[in-house]
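As you look at this complex, bear in mind that one protein chain is not there, while each of the others sits in place.
The letters A and B name the chains in turn, as written, and every chain counts its residues from 1.
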Amino acid sequence: MRAWNLLYVPLVCYVLAVSVLPLLFLILTAFTENDMSGAISWDFTLANFGELFYDRFYIERMFYTIGLVMMVTLITLVIAVPVTLAIAQLGYFWRTVWLVGLFSSLALSEVLTVYAWQLMLAQSSGIPGWLQALGLIEVTESWWPSFPAMTVVLVYFTSPVAVIVLFSPISRLDPSLAESARTMGYGPATIFLRIILPAIQEPLVRTGLLCFMLNIGSFVISQQMGRPSDWMISVFIADFMSSFSIPLAGSMALMLLASVLVCLGAIFFMVRPKAVAA
Amino acid sequence: MKKLLQILGLGAFALFLYMPIFVVSGSSLNSSRQMVFPPEDPGFTWYIAFFNDPAWVSALTTSIVIAVCSSFIATTLATVVAYLLWRRQSRLHEYLYRAVLTPFLLPGIVFAVSLSFVIAALGIMGTKLAIIIGHAAVIIAIPLVTINLGFSLVSKEQIEAARTMGVREFQLLPMVLVPMIRPYVLTGALFALIISMNEYVVAFLLSGFSVETLPIKVYNSQRYGFTPTLSVGTVLYMTFSLVVFTILAMTGRLYSLLGIEEKRH
Partner (left out) sequence: MSALQVDNVEVTIGDHAILQCVNLQVAPGEFVSLLGPSGCGKTTLLRSIAGLQSVSAGAISAYGEDITTMPTEKREFGMVFQSLALFSHLNLLDNVTFPLRRFGLSKVERNRKGEALLEKVHLGGLGKRSISQISGGQAQRVALARALAQEPRVLLLDEPFSALDAQLREELRTEVRVIQKELKLPVIMVTHDQDEALTVSDKVGVMNAGRIEQYGSPDELYSTPTSAFVADFIGQRNHLCCSLKNGVLTELDSERKVTCRGLSSREQHQDGVYDLFFEPDAVTRDGELEAELLFHKKVGRQQQCCARRGDQIIWIENIWPDLPDQASLKFGLDLSLCHLFPKLG
């Protein structure tokens, strides 16, 4: 048994290196002038935040980002729930085909996804081009970058994830719940709203949170498919990193993290009372 | 009626998911530099060009090397964590489990930025090692979930039955546990590998302009206009994923990625 205890050494080193230190350094860069290229100074200051909050631009961007990602998450869930319900009712073969397709789609890099959509929405080679060739519409430019394009690709990116995560709880739903409701005379809409949705409310919240976290942490889709006025705050963080404005990047990343935690906290407070009352 | 709606709905969703892939695949078969769909004069010209271009081959190789290493590290660590958690269930181990999962749970850009500070402080910015560490930290969640599932399916009674059959304490691991969790380890490792190959944000921030994985190269190349070589990369990656997941499906291991043990109906 003693031998097993040796395993804790590399484990703890690993956890310190990738879970603890990064957060500490984040706080350090946010509250100091360090740019992580020389000696570390320990002069804590709020100068970085002063720069960020100088005008309301970044604050507005933060609210915009959170609102946008919430909307995308909602759309994703609205699509994912019926899709997952339908897939769960398929036979073994088709269910497996769907899962293979979903996993492969989910695994695809956001860079490659963005590239694929840029082709699809391009004036010459994509959908606009075909519609023009069919004489249906006149196109003067590609459909990207634009707000709808960005939103569509954001939904595209997280919907396979949502379906996969919802697959397990939905396929575990007891069919006799819906069946007993039918014997009592209820129709499919009522059954869906009153029986199925409440039964999966906890997995739904979990899935929503996962999609929220996934989208809020990526910048490629927003940067490539949206115009600068559509950019999420993560794009600016990446930008600061590329231009070596380390302290600003650190403070903005910390701000993003803090906002996300506040949102999570708010959601927990909203969901907990329901769970307790139920 | 309901069935028809369901089939139509699923069809629409499938179209939505795979239409872009289809378009990209088609464009990769163009013979000229034009990115037209349907492809004019289809052929494998650009596939040959891709494999003849040392920059692209290097990017692909770099991605694969990083993926194999990070997946190996992540899977090994995940096995250890999962085993310790199963063996000695305690609060402390739960905290360890959550600490290991933290990088995955953070918003991607936040973790990548924070980790880059640590990497810079360690002086290994811009190396393959840095990206391997970064990827391992994020993808470890995957084998952790699958191997945890594997361990959870080992019942106390199976261990007790083995003991009644004369299996000694030190034989339990090799004779009983390893065969039982091996498939879950492999499944987790493969999925982690694929995610690492495709990962962009962490790789981008830790690459320091000296390391180029395939996603990084695709991103950088986009500003120079599209060529079918970009599509070739996409098609290669997509095909690899489809093949791996199909193999996992055929060996019945796919469902363990969902965290469920599924019986064939």
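Throughout what follows, a residue touches a chain if its C-beta (ideal position, glycine included) is under 8 Å from a C-beta of that chain, and two chains touch if they have at least 3 such contacts.
Given the structure is predicted, the values throughout are model-derived calculations rather than measurements.
Across the entire complex, contacts from the unshown chain go to B.
Checked against the hidden chain, the listed residues B:5, B:48, B:92 or B:175 yield one contact partner: B:175.
Touch with the chain that is not drawn comes from one residue among B:92, B:161 or B:247, which is B:161. By the touch rule set out above, chain B reaches the unshown chain at residues 153, 155, 157-158, 160-169, 175-176, 179-180, 183, 263-264.
Please note the rule applied: only the chains that are shown with their structure count from here on.
Across the complex, chain A meets chain B through its residues 4, 7, 10-11, 14-15, 17-23, 25-26, 28-29, 36-37, 40, 79, 82-83, 86-87, 89, 91-92, 96, 98-105, 107-113, 115-120, 122, 124-126, 156, 159-160, 164, 167-168, 171-172, 188, 213-214, 216-220, 224, 234, 237-238, 241, 246, 249-250, 253, 256-257, 260.
Listing the residues of chain B that touch chain A in their complex gives 2, 6-7, 9-10, 13-14, 16-21, 23-24, 27, 34-37, 77, 80-81, 84, 87, 96, 99-100, 102-103, 105-111, 113-118, 120-121, 133, 136-137, 191, 194-195, 197-201, 204-205, 215-216, 218-219, 222, 226, 230-231, 233-234, 237-238, 241-242, 245-246, 249, 254-255, 257-260, 264-265.
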